[in-house]
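A single protein chain has been omitted; all remaining protein chains appear in their positions.
After this line comes subunit A, so read on.
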Amino acid sequence: MYKATVNITLRKSILDPQGKAAHNALKNLGLKEVDQVRIGKLIELDIDADNKEEAHKVAETACSKLLANEVMEDFEIEIHEN
C-alpha cells in the first residue's frame, strides 16, 4: 500500500481571491511579515500498487481526470510507503 499526497493549487498566473482575503486578515492580525497567501487543497489517496512508480501513475491519472482542473489548477504528487 502506498499513500499519495496530492497538493492542488491555483495556477500561479491566476488571482486567488481566497488567498487574498486571508492575506488581508493576516495583515489585520498584525502579521506584516506575511508577503503572500495562496490557498489550495490537500488530498490523500491510499493506493494498492506493486511499486512506487505504479502508484504515482494511478495518482496522476486521478488528478488529471478528476481531482484537479488543469484549466486553472496545478497539482503535485508525493508518494510514501505505508
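Following the convention adopted for this analysis, a residue touches a chain if its C-beta (ideal position, glycine included) is under 8 Å from a C-beta of that chain, and two chains touch if they have at least 3 such contacts; residues count from 1.
Following the convention adopted for this analysis, contacts and distances are computed from a predicted model.
Missing from the rendering is one chain, named in UniProt as "Phosphoribosylformylglycinamidine synthase subunit PurQ" (options: "L-arabinose ABC transporter membrane protein", "ABC-2 type transport system ATP-binding protein", "Sodium/proline symporter" or "Phosphoribosylformylglycinamidine synthase subunit PurQ"). Looking at A:Leu29, A:Leu42 or A:Val71, the residue that reaches the missing chain in the full complex is A:Val71. Subunit A residues in contact with the hidden partner, per the touch definition given at the top, are 10, 14-15, 17-18, 21, 66-67, 69, 71-72.
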